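Notes follow once the structure below has been shown.
With one protein chain removed, the remaining protein chains of the complex are shown where they sit.
Here the chain labels run A, B and C in written order, and each chain numbers its own residues starting at 1.
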Amino acid sequence: MSVRIGLIGAGRMGKTLAYHLAFTVETAEFLAVADPDPQAVAAVAHQYQVPHTYTDYRELLTRDDIDAVVIASPTNTHGDVVQAAAAAGKHIFTEKPLALTLAECDAAIAAVEQAGVKMQVGFMRRFDAAYMAAKEKIDAGLIGEPVLFKAVGRDPWRTSLDYARREASGGLILDMGIHDFDLARWLMGSEVVRVHSEGGCLVFPELADVGDIDNAVVNLKFASGAVGNVDVSRNAIYGYDIRTEVIGSEGAVMVGTLQQTATLFLTKNQVTHDTIPGFMARFKDAYAAEIKAFVEAVESGGETAVSGADARAATAIGIAATISFDEGRPVSLNELT
Amino acid sequence: MSVRIGLIGAGRMGKTLAYHLAFTVETAEFLAVADPDPQAVAAVAHQYQVPHTYTDYRELLTRDDIDAVVIASPTNTHGDVVQAAAAAGKHIFTEKPLALTLAECDAAIAAVEQAGVKMQVGFMRRFDAAYMAAKEKIDAGLIGEPVLFKAVGRDPWRTSLDYARREASGGLILDMGIHDFDLARWLMGSEVVRVHSEGGCLVFPELADVGDIDNAVVNLKFASGAVGNVDVSRNAIYGYDIRTEVIGSEGAVMVGTLQQTATLFLTKNQVTHDTIPGFMARFKDAYAAEIKAFVEAVESGGETAVSGADARAATAIGIAATISFDEGRPVSLNELT
Amino acid sequence: MSVRIGLIGAGRMGKTLAYHLAFTVETAEFLAVADPDPQAVAAVAHQYQVPHTYTDYRELLTRDDIDAVVIASPTNTHGDVVQAAAAAGKHIFTEKPLALTLAECDAAIAAVEQAGVKMQVGFMRRFDAAYMAAKEKIDAGLIGEPVLFKAVGRDPWRTSLDYARREASGGLILDMGIHDFDLARWLMGSEVVRVHSEGGCLVFPELADVGDIDNAVVNLKFASGAVGNVDVSRNAIYGYDIRTEVIGSEGAVMVGTLQQTATLFLTKNQVTHDTIPGFMARFKDAYAAEIKAFVEAVESGGETAVSGADARAATAIGIAATISFDEGRPVSLNELT
Partner (left out) sequence: MSVRIGLIGAGRMGKTLAYHLAFTVETAEFLAVADPDPQAVAAVAHQYQVPHTYTDYRELLTRDDIDAVVIASPTNTHGDVVQAAAAAGKHIFTEKPLALTLAECDAAIAAVEQAGVKMQVGFMRRFDAAYMAAKEKIDAGLIGEPVLFKAVGRDPWRTSLDYARREASGGLILDMGIHDFDLARWLMGSEVVRVHSEGGCLVFPELADVGDIDNAVVNLKFASGAVGNVDVSRNAIYGYDIRTEVIGSEGAVMVGTLQQTATLFLTKNQVTHDTIPGFMARFKDAYAAEIKAFVEAVESGGETAVSGADARAATAIGIAATISFDEGRPVSLNELT
């Protein structure tokens, strides 16, 4: 049995997911694609031989022969599209974030629950081989009780000013930190209960003009008593730098690498290697694995790996950390209700 | 314009190439597949929706609507299939080795030349990102004049006894060393003129029963005066280990890695990481890139990246190194012609 | 000309410094040693042929033929011994911390200034080859403007319960963090103006009995606007783990290593290496370099590399970070004056 799928959003991430729907996920039947841009729709439809195309995703949702939708529309539309898809009875894979406010998250989750459909949110790092190996070892007790979480999340470039606005992306801490906040909960096996942020606009003054910053550090306190810290930066010009450490009572796990290509160049008294250019290079295989896992969950009727509740929890941490930065004080997660 | 392709051989490597023909190479039209095993043919045809299937590759070659064939049949059939394909006017991509004897190589090359078709041989390492980066830097003069070549080529398991026979695989030195011999010529930019081998059956006594060994070292002398060494082993139980160094007058390049997953496990006073399980894990992307390059060469009418002459030259080194081991003396390559 | 030196304190660290006074620093003349423990004094005197021994350091200070003292007495005596040494007109090298309170730091600094003697405080990491290389590159502009500071400071064992008490060591954050706080100021070239800590007693419940914790994370805000984070842990059972990163607008520097011995052990599908057992293994050479630099400064009349003001500033950060942990709020450094 195959799962008949419609793709909503044919931008950069939509194209990546389209490729996987067409070629990587054997049980996916890629039936339809929707995007307001007719050329983008046509390009995907042609490249992957998708029979049905739409410029309005709501029309796609009216098709009875579609079991599930994959949502890669702009960030600030995720919540609405999820609700519409749930109302149409479609299983849902949505790119992260689920929404930029907790109210929208709650509305989306409620719609999904009411419709009785499945939802998976695109925290693809959970499907990266390195993070999966870490999770497996932690769950197997290799490191004892996790007590310290450290995460580095750094981009080698400044995002667009339009995207940097709080209304569009949630701002640096929420936008970049959300993957680390999700990893924090997942790897530590405990909820974050309090956060404190420091940050600043230090390298790209133009970000300040749109209300954003380029560097921040976020302290985390977990329900288990464990502590943690996440740093996010937009100026890791050396390369895309994602590294995570979990220190436990009996050992530790470290995930991440700076090097992309297995080549060393040796010149006068020094050794040089390259770095990872961006998230697609680092997590290419994870994008394939997450969409495959979603289709399998739909097919088998099993649970999806990253629920709406997971997405809400990571978003809540990001919002609290942003408030902490704005107000210069620790913020307890239960302030957010 | 697309290139219409028939696949000959639906075993392990054939399936990998089938995937790439179907999904990775956009300009390939995967029209036919042939294999003596009807089930293997049916499986590939079903999975990748290949319209035409054959149990005799000669029938496949009779199709007028096929521009090129991809040969992944058993090693000892490559020569014959290449000749037949050339005679049928098909462009040819063949898995390595082209043949196990120089006479067969010559016959295949002559057939290709006479037919005026293109041929590319599957030395996929030339398409690996790490080796391509190395080659690029060497060609750009980063290391000055290359003077020392070192290669490690080690498998984590013993090959099958049937395959280990000289008649089937050429034996350890030719079978495993051929990739390194090709890298040696390519990276050093000079032909090998003399070899000397030492080796032994040291770990798997059953290999001796079929006339093979499990470890060898091969000294190389290049026409440029440069020197080199290749080691091959079947008992790297720690993992698949492919590393190459080129030392030049002004610098050096080192290619290869021991680690597969970007995860460190830290327990009492030690750090542990995994290794690369096998060639498919290490060179997965290179297999895609080489077949893509072949199809593009056919499409554009350009030169293929690894010619029949390249294949012959690497085979000649392997044969000479095997004679050196057998006879306990250095062997000059010009003895072989 | 040589510098005539008396050593105060013949415990573990005193013995290390004694070795360097005797053997490493050519211009040092090791004249006297004092320690309340007569056996410890005798052992050092015998091993390094030190002519004069005391059980009361005040007697050592009365010698006219001593130019400088090296203080390695218990942490909570540093302030008093520094004041006495200054009053006696001796140049002073003291192990860190200068004192556990700012009032004591101020008193020591005032005594030193009034006496017109030199003082250097034992932040030996500034003399480690790796940190010196980092500092040099930062000062040379390699990374542009430093904007993000990250430090890991983890011990592989629990300290003694007696030492863990706030009165003895200052507690985890001050005791272990002080080296990182000094590095923060030094490498970032900017003062810390605000801190926020989270921490807990998570692995060694007995530490809670004496009022200490075993893990903490400390956010830093610098006067320049830059941000940072330091983590300290007493349960890095995998090894002594000191790593520091400075990310700038144009590049970054990372200092530190997990591996002690240049040996890899490779067994079934994995690679293993050792780790650094403790601070003496990691900073052995730095201890030699710092005492050498002190003697040279005394000899040449130049500035010492780590002043009393440096020591006070690092202590202030540690105290503020401890208050932050105690009170659950960010603490501005200017609250402390």
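Here is the rule we use: a contact is a pair of C-beta atoms (placed from the backbone, for glycine too) under 8 Å apart; a residue touches a chain by one contact, two chains touch by 3 or more.
In this text the structure is predicted, and so the values were computed from the model without any measurement.
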Residue touching the undisplayed chain, where the options are C:87, C:102 or C:142: C:142
Of B:120, B:215 or B:260, the residue in touch with the unshown chain: B:215
Options C:40, C:134, C:188 or C:236, residue touching the unrepresented chain: C:134
Touch with the omitted chain, as defined above, among A:52, A:165, A:243 or A:273: A:273
Identified contact with the non-displayed chain, of B:20, B:196, B:282 or B:312: B:196
Missing-partner contacts on chain C, residue numbers: 22-24, 26, 47, 129-131, 133-134, 137, 142-143, 250-257, 260-268, 274
Residues of chain A in contact with the chain not shown: 156, 237-239, 258-259, 264, 266-275, 277
Touching residues on chain B - with respect to the absent chain: 145, 147-148, 150, 152, 154, 194, 196-200, 202-203, 214-221, 225-229, 231, 233, 235-238, 247-252, 328-330
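Methods note: only the chains that are shown with their structure count from here on.
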Per-chain Cα centre nearest the global Cα centre, belonging to chain: A
Inter-chain pair with the most contacting C-beta pairs: A-C
Centroid spacing, where centroids are CA-atom means, of chain A and chain B in whole angstrom: 39
Chain C: positions in contact with at least two other chains: 237-238
